[in-house]
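This part shows subunit A:
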Amino acid sequence: MKRQRTLPQIGGAEPPSVLLSSGDISNASIPPFALIPMLQHAGMPARCLVRPGDKVQEGMLIGKADGARSANVHSSVPGTVVSVSETKGADGVACQAALIEFGGEFGRTGKPISTSDWQALPRAELLGRISACGVVGLGGGLLPTHIKLARERGRAVSLLIANGMESEPSLHADFCLMREKSREIAVGMRICQRILDAARVVLAISELSEEGLAPFFRRAFAETGGGFEIMALPGRYPQGHEDLVRGSVVARTASSNGNPPCVESVDCVVLNVATLFAVYEAVVLQRPLIERLVTVSGSAVRRPGVLKVRVGTRVGDLFEECGGLVDPPGKVVLGGPMRGVCVSSLDYPVTKGVAGVMAFTRAEARGGSQLPCIRCGACIEACAWGLVPTRLNKLIEQGSTAAAFAEGLSSCTECGCCAFACPSRIPLVDGLRKGKKLGAIDTNG
Partner candidate 1 sequence: MTRPSGFIRNNPVAAVLIGLCPAAAVTGRVIDALWMSLGLVFVLVLTRVSEAILRGLNKAPSGQRPSRPEPLRHTQSSQSLTAGWLGRLFLASCFTASFEVILQAFAPDESASLGIYVSLIAINCIVLDRVSEQRALGAPKATGTEILRALQDSIAVGAGFAVSLMVISLVREVLGAGTITLFPVGSFGGTVVVGNVSLEPARALIYTGGGFLCLGYLAGVARLLGHVRRREREQSRPEAGPV
Partner candidate 2 sequence: MLVVSPAPHVGGLSSTRRLNWSVACCLLPAAAWGVFLFGVPALSVLGVALGASLAAELLAALAWRRVTLADGSAAVTGLLVGMLMPPGVPLYVPAVASAFAIIIVKQSFGGLGRNWMNPALGGVVFALFSWANAMNSWLPARGVAAGTGVLPPLNALRAALTGAKSAHRGALAVLGASSYPWSAADGRVVAWINTHILSLAGWSLPGGVFDMLVGNIPGRIGDVSVPLLFLGAAYLLGRRVIRWQVPVTYLVTFCVAAQIFGGLPMGCGWGTGGALFQLFSGSLVLGAFFMATDPVTSPLTGTGKLLYGMCLGVLSFFLRYFGSGGDGVPLAIVLGNCVVPVIDRFAQPRVGSPGKAAAG
């Protein structure tokens, strides 16, 4: 039988990951001012419902989903709306944002939790609760979850994967969440299985964290009804990417049956564990998505760690919570080291999509000078999708984006492995991204 090749043999990179001294989650302080953008998901921005001067409560709906491909936005703190203005996100996209000054009493935090029995609810009601609470894909895609779950409603899904692999090497929050809230995540998986009518449910975790997490989940699965599997995948970046998780789970499943099916033929939905936790909170606790776990890391941070952060908190304040910055930072990144977006100031808010913040020292931020491509082939070895980044970049530079697309440019997920491996420090991902944007412009006219 053909030996199955898994990710480490066909690409990936080993970027340095930050080891955290303690794996505990600390609560970040409630922000005095919460800047909450209306666009924290993939799709159309929400319509802002509040005006300056309005009083809001914790978890109150302040932005209504605008259209089918949109999500609700809720206030993360009680208080007063100071202003509603246009802001630009870290990725440069502009949208409305409400600045709320914290004040008043908490509606839910610190109060006893009320749960509801979800098993009796119809599927539509479950989706309704998820949609009302503004749950979006927290693994990076930010697709409104009710759309992801609803799309498959017509037919039964054969495989539901709970993605417990970290999407970036420096992120640690998912691991902490899985350790602390394994039962809740298992309930979330059960809810999604019910909605999708999934035949099989698999939890994918990293081989490195298998020892630490598997016992918790086995117990949680047993408590919630059993029938779920745990699969440990290699921990090499970018194995945590949705496509690769899907491919590896399908490939390993097939090997036990004897014949590998084509991965496209398997109907499969992948959801991040943080999203599943948010699904649990939305359905069982009817709590909207107003906070998330954020990994604060980087060599310029004195005490890196995982914080539970309210949406709208200022990024700079997170660094203060972690012992402050050792030196004035050279570079601040929202996300992780491989895909994260650089920001030019510390005043950006934490949104639903911010999984981590990193602060690099000045020395690290300087980087090396760029040299010409020496055709070493390191980028080809690093690409997990089988592309030739150096050739694609050259085609894009010459203006032949059509030829680049013919050679597979659309498969590129901008994982960053090629640029990481490049000894000449060529910004390959930047070039590929520009090429994809040009291609999108061409097709859109």
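A few comments on the model shown:
To be clear about the criterion, a residue touches a chain if its C-beta (ideal position, glycine included) is under 8 Å from a C-beta of that chain, and two chains touch if they have at least 3 such contacts; residues count from 1.
Basis for inclusion: all candidates are chains of the complex that A comes from, given by their letters.
In this text, all values refer to a predicted model and were calculated from it rather than measured experimentally.
In summary, of the candidates 1 or 2 that share the complex with subunit A, the touching one is 2. If you check the complex, the residues on subunit A that touch candidate 2 are 2-7, 9-11, 13, 15-16, 241, 243-244, 246-248, 250-251, 254, 260, 262-264, 329-333, 335, 337-345, 358, 360, 365-368, 371-378, 380, 384-388, 390-391, 407-408, 411, 413-414, 416, 419-425, 427, 429-430, 433.
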